[in-house]
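Pasting in a structure now, in structure tokens, and then I'll have a few things to ask.
Note that one protein chain of the assembly has been removed; the remaining protein chains are unaltered in position.
Going by the order they are written in, the chains are A and B; count residues from 1 in each one.
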């Protein structure tokens, strides 16, 4: 009929990724709930666009409808999203999932900032997860304290904040394209990275010598789901509701998926002789202290940095309160 | 016909001049690209302090180098094509086919110029991830380079290609009147060979 809507969604990953799990759930929900009025067309990989900047540009001009990115991928257009890369702000999954829920102080603020910065072209639909938590991993030694990071060449994406973080910890940030990372570990061009365990195992990095992982969980790997605003607003309200609920389903799927996937990944890592270190609360506190200059850097150098930083902290405080209350209630 | 020949001559002169300037800049960009990447190696490998901007700066130069020099390659016949069919045909019919091919190329370029304009304009929204003009050295705020400045390279490239394409169409038309000898020859400085 004349109301048929096709949504073209893309993720620059593969079918093993949480992004794909999320999209499958989204597609299934939206197509059923709209009774076939909406079709979701998925492009997994780089057929349509091959990095955050390119894809976001496609969202802005409507050549692509839905796209998912990590914060690093879109930090050129939206520098403030790097608030998700700030270390040690969220303590665990339950806090993160509550703080990132749509309607939270933080997510609402982030949605407003995305819409404003993009001149109303781009809509942030939801923030899910991709790959669990970011940890430090390296080829050289077990890292227990910030001092152990001294001098390590750590791969980062080409973006300010991750580089500032690595510098704050006394290591040396080195931008390396993702496809060259394996070789670069092997040859020693870089000695470490900050990734989730599933990425580490999918890319077979331990074969290249990446054998030390410190589970410092410094950042929650938020996955930002964007949509072309005109496309969204051109639908009638019923359809918009289906889309919004579809993104809720997607978010829940991506929250859950890495937890399940990382179990096998950790087992495989250790089975291959990898060294998995869980820092003590004291050691974690030492990391947090060493990383503190990055908070100031972020607030001073990123437009809207202070606002979004405060919004996240507020949302985390709210989340902790809600969770603690619920937990107390469950205990008795 | 004399008017058309005059227009062709004028356009040929403009193209020759503009493309020469483009080549001049491209030579510089090619050289600087190498220097920037050597600097990158030096900082990372020798000083263990990787430069955050070198990669993007070099890409910036590569894109502009391409946009500014590729039209010279086109004008000098360096775009790869299977030339057997046009060469096998008699002169007039071959010229007719050439004209058709040039018109197709011209259509592609006209559409590309329109899309390129939109592309450039969409680039004002986005900052480059690492390129900044260090205005803080002068006590002002750091200015981030907009991606539009990079997008402009291809836009300028297709405009120049279109200009060359129009010249080539006019030259082909002159062939029908057997007047192509009255036009200044295109004198390539060197052969262009792809791959």
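Definition applied: contacts are C-beta pairs under 8 Å (C-beta built on N, C-alpha and C of every residue); 3 or more make two chains touch, one makes a residue touch a chain.
The rule we apply is simple: contacts and distances are computed from a predicted model.
Peer 1: Going by UniProt, what is the name of the one chain that was not included in the view, given "TRAP transporter large permease protein", "ATP-binding cassette domain-containing protein", "OB-fold domain-containing protein" or "ABC transmembrane type-2 domain-containing protein"?
Peer 2: When "TRAP transporter large permease protein", "ATP-binding cassette domain-containing protein", "OB-fold domain-containing protein" or "ABC transmembrane type-2 domain-containing protein" are compared with UniProt, the left-out chain turns out to be "TRAP transporter large permease protein".
Peer 1: Please identify which of the visible chains the hidden chain touches across the whole complex.
Peer 2: Over the full assembly, the chain not pictured touches A, B.
Peer 1: Taking the full complex into account, find the residue in B:4, B:21, B:47 or B:104 that is in contact with the omitted chain.
Peer 2: Residue touching the chain left out of view: B:104.
Peer 1: Have a look at A:183, A:270 or A:324 and name the one touching the chain we're not showing.
Peer 2: A:183
Peer 1: Just one of B:18, B:62 or B:166 touches the chain that is missing; which is it?
Peer 2: The missing chain is touched by B:62.
Peer 1: Tell me which residue among B:1, B:38 or B:142 touches the hidden chain in the full complex.
Peer 2: In the complete complex, the chain left out is touched by residue B:38.
Peer 1: In the full complex, which bits of chain B touch the chain not displayed? Write them out.
Peer 2: That gives, for chain B, the contact residues 23, 26-27, 29-31, 33-34, 37-38, 40-41, 45, 55, 58-59, 62-63, 65-66, 69-70, 72-74, 76, 78-86, 97-98, 101, 104-105, 107-108, 111-112, 115-116, 118-119, 150-151, 154, 157, 189-195.
Peer 1: Which residue numbers on chain A touch the omitted chain?
Peer 2: The missing chain touches chain A at positions 43, 45, 47-50, 54, 57-58, 61-64, 176-177, 179-180, 182-184, 186-189, 207-208.
What we mean here is this: only the chains that are shown with their structure count from here on.
Peer 1: Please compute the C-alpha centroid of chain A, do the same for chain B, then give the distance between them in whole Å.
Peer 2: That pair's centroid distance is 38 Å.
Peer 1: Inside the complex, what are the residues of chain B that reach chain A?
Peer 2: 44, 48-50, 52, 55-56, 118, 122-123, 125-130, 147
Peer 1: Show me the residue ranges of chain A that touch chain B in the complex, using the header's touch definition.
Peer 2: Going through chain A, the ones touching chain B are 53, 56-57, 60-61, 75-77, 79, 117-119, 121, 151, 153, 157-160, 163, 172-175, 189.
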